[in-house]
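For this view, one protein chain was removed and the others were kept in their places.
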Amino acid sequence: MVVVNGNTKVIVQGMTGHQGAFHSGEMIKFGTKVIAGVSPGKSGTKVHGVDIYETVYDTLDMHPDASMISVPAPFIKDAAMEAIDNGIKLIYILTEHVPVQDTMEIVAEARRKNVFMIGPNSPGITVPGECKIGIMPNHIFRKGDIAIASRSGTLTYEIVKAVTDAGFGESTVIGLGGDPIIGTTFSDVIKIYNEDPATKKIILVGEIGGSEEEKAAAYIKEHVKKPVVGYITGRSAPPGKKMGHAGAIIEKGTGTADSKIKAFESAGIKVADYPDDIPKMLK
Amino acid sequence: MVVVNGNTKVIVQGMTGHQGAFHSGEMIKFGTKVIAGVSPGKSGTKVHGVDIYETVYDTLDMHPDASMISVPAPFIKDAAMEAIDNGIKLIYILTEHVPVQDTMEIVAEARRKNVFMIGPNSPGITVPGECKIGIMPNHIFRKGDIAIASRSGTLTYEIVKAVTDAGFGESTVIGLGGDPIIGTTFSDVIKIYNEDPATKKIILVGEIGGSEEEKAAAYIKEHVKKPVVGYITGRSAPPGKKMGHAGAIIEKGTGTADSKIKAFESAGIKVADYPDDIPKMLK
Amino acid sequence: MNLYEYMGKEIFKKYSIPVPDGYKIDRVTDLKQYEFPVAVKSQVLSGKRGKAGGIKFAKSGDELKQESEELLSSKINGLQVEALLIEKMLNIKKELYLSITLDRSSKAPIIIMSTEGGMDIESVPEDKIHKIVVDPLIGYSDYISREAAEFLELSGDLKKQFSPILSNLYNAFMGEDALLMEINPLIIDKTDNIIAGDSKVTIDDNALFRHKNLIIDDPEKTALENEASSKSFTFIEMGGHIGVIANGAGLTMATLDALTLHKLEPRNFLDLGGTDNIEIVEEAFSFVLRAKPEILFVNIFGGVTKADTVANGIVSSKKKFNIKEPIVVRLSGIHEEEGRKILMDNGIKAFSDMNSAISELAKMKGVE
Partner (left out) sequence: MNLYEYMGKEIFKKYSIPVPDGYKIDRVTDLKQYEFPVAVKSQVLSGKRGKAGGIKFAKSGDELKQESEELLSSKINGLQVEALLIEKMLNIKKELYLSITLDRSSKAPIIIMSTEGGMDIESVPEDKIHKIVVDPLIGYSDYISREAAEFLELSGDLKKQFSPILSNLYNAFMGEDALLMEINPLIIDKTDNIIAGDSKVTIDDNALFRHKNLIIDDPEKTALENEASSKSFTFIEMGGHIGVIANGAGLTMATLDALTLHKLEPRNFLDLGGTDNIEIVEEAFSFVLRAKPEILFVNIFGGVTKADTVANGIVSSKKKFNIKEPIVVRLSGIHEEEGRKILMDNGIKAFSDMNSAISELAKMKGVE
C-alpha cells in the first residue's frame, strides 16, 4: 500500500461536472471515503449523497487528506493552488490539456509545501481493497503484490487487466500522467515501490519523450532487488510528430524508445514487446 | 557562537561601492574570511587585495558560506535572489530603504531554500574573536557570554559599548534590521541564543511597531532560563508618525512601547529605562 | 505616505475598481454643475471624518456652494480642510469592509474583510472579520475571490462583480507598492452595483522610485518636513523646545525617550544617517534651526560617521548660521576625543556619555 489507504479522506473539486460526478460514484463503489465535493456556485447540493461546498476552505473541518481535481483545464491552476494552500497533502489532477506553464507553477508550489501530486492528465492511483482516487475501471483490479506505474491511461487498464486475468493481483497502480511536466515521475515512484513491503514485483509502462525512464533504470540498477518488467510505447512514432500526449514528442538524441529500452535492459529489467506479454514475464 | 564562526567564508556583493569597500576592510581587520567580492562591471579588479567577480556564480568554486549585500536599494532584490539561487546559505542585507514588497519576496524565497537571512537595513552579525559580517565598529567588542539582538543600528553600538565598558563581553550580537519585514526576527533569534552554549545572558533591544517583541517574550516565559534584559525605544514617539524606520509606525492597539514593556515584564525580563542602565541590570 | 481619499480613488479607477462619479476641488470657484444630490467630502487624513462633521450633502447648486464654503474654511479633527471631493450620492443597501495590508508576522499581504462595513473595523467583533494571507511567491488566485465572496454572503451577479474588484485591489496593492489599501465602506447600492465608497491608501516611501508619478509632498508632513525629506533627512517636528540631531533612527528615538523621561521636550526628530561630510551636518542644522528650538542637542555615536567630522560641522554651522542658542553635544565612538577637543576649543560643551549630556540640558532648562 502506497501513499493512500482505506482511511484516506478524499474531496473532489469539480464533483458536479460530468466526469467528476461519474467517477466519484465509481470511487465510492470501490470503497474510497469521498467526504465532500467542491463546485463553486453549487454549494448546498449533493452528488451520490455527498455534500457539495463552495470552497476547499469550507471542507477543512472534515480534515480532508486528498483532493481529486476534475475541472476544465483553464481552471486547473486555481483549483490546485486552492487545494495546496488549504493544506491538502495529496492532489491528483485528472484533467488533460493543462497548459504546461500552469503545471510548472503547481509542481513548484507542491514541492515547496511537501504535497504529493499526481498528474495532470492521469488516471490516478488505485490501491485494491483500500482506496481508488481516479478513473481506472473498478472491475479490472485484484488485491496482490504487483505494483504498476504508467504514463498512460487506457494502456494501463489493458495491462492491469492482463495481470489480473493471468491470476496475479496489484498492490498499487499509479498513472503518472501523460504530460511533459508531471508532479510524480518514475524516479519518484520507483523509490516508493521499492520500499513498499506490500509490493513484490514492479511493472513500469513508459513512453517516448523525456528521460524519466532512463533515470528510474539507473536507480533500479543501483538499489532495487525486486523484479521489474518494463514496456515502452511509441516505438513506431514518427520523429518529431506528436502522438496526443505532449510527452510523446521525440526529443533530440534522448527520450527515444530505443534509448529507454536499452536503459531498461542494462538495468536488468525485462522489456515486453506487447502489453499482453507482460504477465508471462512476471512468472 | 551562533550561525557563523572563524571559518565562515564571506563574499561581498557591492564590494567596490563606498560602503562595501570600507566595511569589507573593517571586516578583514576583524578577522573575517572575506574571500571574494562581486561587482558587475568591475571583475578583474581588487579591493583590499580581494578579487572582484562579475557574478556570484563565478565565486562558487571557492565555496562561499555567506554573502554581505551592500548594493543600492533598487537592486537588492536581484542581488539577494542571485545569492540564494546560487546556494549561499546566509545572506545579510546592509542596505536601507528597500521596498517592503521586494523584502517580502526575498524572505519567502529564503525560507523556501532554508537560507538564514539578516536584514535588510541591519548592522549585521558579530561574533567576537570569530567573525563579523556587517558594519558594527570593531573596537567596541570583547569576547564574552552575553548575546545581544537589536532592531537598531547605532543604538546597538551604544549598548555593546556600555556592556564592554562595564567589564562584560559578547558571545554574539545580531542587528535584526529596522524594517517592518525582516528575515530573522526576535522570535527566531531568542531560540538560537537560548540553545547557544556560549551564551549565558541575553539583551533584547526592541522598538515600537510589530509584535515580535511580544512573541519573543511569550517564548521566553515558556522556555528560557537564561537571564534576559530588555530595552524598548520609541516610548516618546507621537502615535502614527514615522521615526525613520518604517518599523516604527505605531500600530493600532498592539506594537506600542507600553505593550512591549508589559510583555517583557510579565515574562520576567528586566526592562531598562536608559541604554546606560543595561550593564548594571546584567549583574 | 498616506494618500487623500481622492488620490486613492484615482488609483482605484486605474485598476478598474468602481468608484462614484465625482471630482475634487481646491476652491469654491472650481465647482461644476452636477447631478444632485451630491456628497461633499472634506479631504483630510483623519478617521471618523463623518462624525466630526467633515461630510455634508447638497441637493442644489446653492446648497453645494454653501456647504463647500463652510467646509473649506473649517478644521476637521484639528486638520485644515484644503480640498473637497464632490461625489454623486449613492443609494446604499449594504456596506462591507475590504482591505489589503502587510502582515508582519506571516511576512505577506493579508486580505481583511467584513460584512460590517462603514464603521471602525477595530470595533467589529472578531467573528465578523475574515482574513486571507496571500503567498507572495504565488500571488492572487481566483479561489481567494470565491472564499471572500462566500464570507461576505455575495452570490450570483454580486459575486461576479465582486471577484474582479478583489483581484484588482490585489493588483493595485502590488502594482503601486502599497502598505495598505482599504475600502470602507464597500457599498452595494439599491440597484445592486458594488462601488468603493471611500479609500484609504498608504504607499511604501521606499518604492517611490518605481512610481515617479506619485512623487508628491506627503500630505501629512509639514512644509519643513517635506523639504527635509527631499534632502533625504528623516525630520519630524514635535511640540517641545530641544532641537535634536542624532545618528541612526534607533539612537535618535532613544535620545527622544531619554529627554522625555527627564521631562525635557524635544522640538524635533532628525536622523543624520551615516555620513562623513561636514556639509550634511550643516544642512541638518539648517532644518533644526528653522524649527526655532531653544536649545540644540547633538548626540552622535561615531562609526561610519566620524565624531571629529561632526564636531567640525557643528563649529562651521555655528558660524555660518550665527547660532545664538546654546548647543550641548555628546560625542562617542570613532575619533571622539579629537571631536570633543575641537568643540571645547570653540567653546561648545561636549560630553562622552548620554546621561551627562542630558543632565546638563536638564540643568539648563531648570527641570532638575
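A, B and C are the chain letters, set down in written order, and residue numbers restart from 1 in every chain.
The criterion applied here is as follows: contacts are C-beta pairs under 8 Å (C-beta built on N, C-alpha and C of every residue); 3 or more make two chains touch, one makes a residue touch a chain.
None of the values given here were measured: they were computed from a predicted structure.
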For the chain not shown, touching visible partners are A, B, C
Of C:Ile138, C:Met174 or C:Leu296, the residue that touches the missing chain is C:Ile138
Across A:Pro137, A:Gly169 or A:Pro227, the one contacting the chain not displayed is A:Pro137
By the document's definition of touch, the residue of A:Ile52, A:Leu90 or A:Leu155 touching the omitted chain is A:Leu155
Among B:Asp65, B:Glu109 or B:Glu130, contact with the omitted chain is made only by B:Glu109
The one residue from A:Gly37, A:Pro64, A:Gly144 or A:Gly178 touching the chain left out of view is A:Gly178
Listed in rising order, the subunit C residues that touch the chain left out are 137-138
Touch rule applied to subunit A and the missing chain gives residues 19, 22, 73-74, 97-102, 104-105, 107-109, 112, 135-137, 140, 150-158, 161, 178, 180-181, 205, 207, 210-212, 215, 233-238, 241-246, 248, 252-253, 273-276
Contacts from subunit B to the absent chain lie at residues 40-41, 43, 54-58, 75, 77-79, 81-82, 85, 105, 109, 112
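Just so we're on the same page, only the chains that are shown with their structure count from here on.
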Per-chain Cα centroid nearest the overall protein Cα centroid belongs to chain B
So, in whole Å, the Cα centroid of subunit B is separated from that of subunit C by 27
Distance between the CA centroids of subunit A and subunit C (whole Å) is 54
Note: subunit B sits from subunit A at a C-alpha centroid distance in Å of 47
Multi-chain touching residues of subunit B, meaning two or more other chains, are 112
Two or more other chains are touched by the subunit C residues 135, 137
